[in-house]
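One structure is given here, and the rest of the page talks about it.
Only one protein chain is missing; all other protein chains are in place.
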Amino acid sequence: MSAGEIVLDVLAGICLLLGAFLAFSAGVGVLRFGHLLARMHAVTKPQVLGLILLMTGVALRLRSGPAVAVLALVVAFQLLTSPVAAHMVGRAGFRTGKVRPEDLDVDDLSDAPPTPPTPQPPTPPTPTPPPPR
Amino acid sequence: MNRRTSWGQWRGIVVLTATWVLLWGSLSPGVVLTGLLVALGVLWLFPLPDISRVATVRLWPLCVLVTRFATDLFVASFQVAWLAVRPGPTPRGGVVGVRLTSPSVAFEVATAELASLIPGSVVVEIRVQEQMLYLHVLDLAGSGGPDGVRASVLALERRILRAFAAKEGETA
Partner (left out) sequence: MSTVLGTVVVIAAVLLLAGAALAVVRIERGPSMLDRTIGLDVLTTTIVGAGALEAAWSRRAEMLPILVVLSLVGFVGSVVVARFAAVEPEGEALVRTPRALREDGDDDVDDAPAVEPRADREGADE
């Protein structure tokens, strides 16, 4: 094994360790943080960087063009989708009252004047229970 | 609906075809051809508004944006990781409203997307007509209070506008 390969392996190991630590901290955050919006932070930031680092580690180990391209694709998808998913979940949580006011020190959104009403999606009809025999 | 092919759509076709080739992992003519067909189908089914008149790419500001984004993502990730792992109570957060300066929806969306990844915030609500962005901040005291959050988001928007806005006037 040449010196260059050893250097690449060491870099890969560092990336894998840091990425795994960040993924672990995402798990800790999602369990420890007190309410929905705080948990969203654990999902977006450490998780995305953790995945980027893990993919970098894999790319440093595999060292082949197509593999690196596929790994870059995974990272690109994660960067594009993770904020969108976080925003969708956070917005749905806020609108359906999953966030209690006492969890927030500042709340500009609830203090803001309401926007003109947007058409709500029709609620699906609740299935009626079968009549008792 | 005007579906005239423009520069924006050509770029879309190139990006989609490149994604398709990457997914297949080989550059054979058949893969490129099917990729082109799929890209055309996607753009025909889900047409995007043409933003080539308001958007351009400036290389140096783009480098600044990307570098700053990478460092911010790095710092913010380890901050959140430390807040999660450290003993003691988790910090107090809040929802902060920011009024963006650009009237263009495309830049609002770009700012929202990047803002939810970097300076310790998640976008809770966007009101496009009022150009308002509502962010949840995890550690309000550590981010310099609501005004500090607003300043950093506006700085981020300014970097995005410098990199992509077509009109110089919009960068101010």
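Going in written order, the chains are labelled A and B, and every chain counts its residues from 1.
We adopt the following convention: contacts are C-beta pairs under 8 Å (C-beta built on N, C-alpha and C of every residue); 3 or more make two chains touch, one makes a residue touch a chain.
Being a predicted model, the structure only gives us computed values, none of them experimental.
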> Which positions on chain A touch the chain that was left off?
Replying inline: 1, 6, 9, 12-13, 16-17, 19-21, 23-28, 30-31, 36, 39-40, 42-43, 47, 50-51, 54-55, 57-58, 61-62, 64, 66-67, 70-71, 73-74, 77-78, 81-82, 84-85, 88-89, 91-93, 95-96, 98, 123, 126
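Note that only the chains that are shown with their structure count from here on.
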>> What's the distance between the Cα centroids of chain A and chain B, rounded to whole Å?
In response: 15
> Along chain B, where are the residues that touch chain A in the complex?
Replying inline: 19, 22-23, 25-26, 73-74, 76-78, 80-85, 90, 92-97, 112-114, 116-117, 120, 122-127, 129-130, 132, 134, 136, 138, 140, 146
> chain B touches which residues of chain A in the complex?
Replying inline: 21-22, 25-26, 28-29, 32-34, 37-38, 40-42, 44-46, 48-50, 66, 69-70, 72-73, 79-80, 82-84, 86-87, 90-91, 94, 103-110, 112, 115
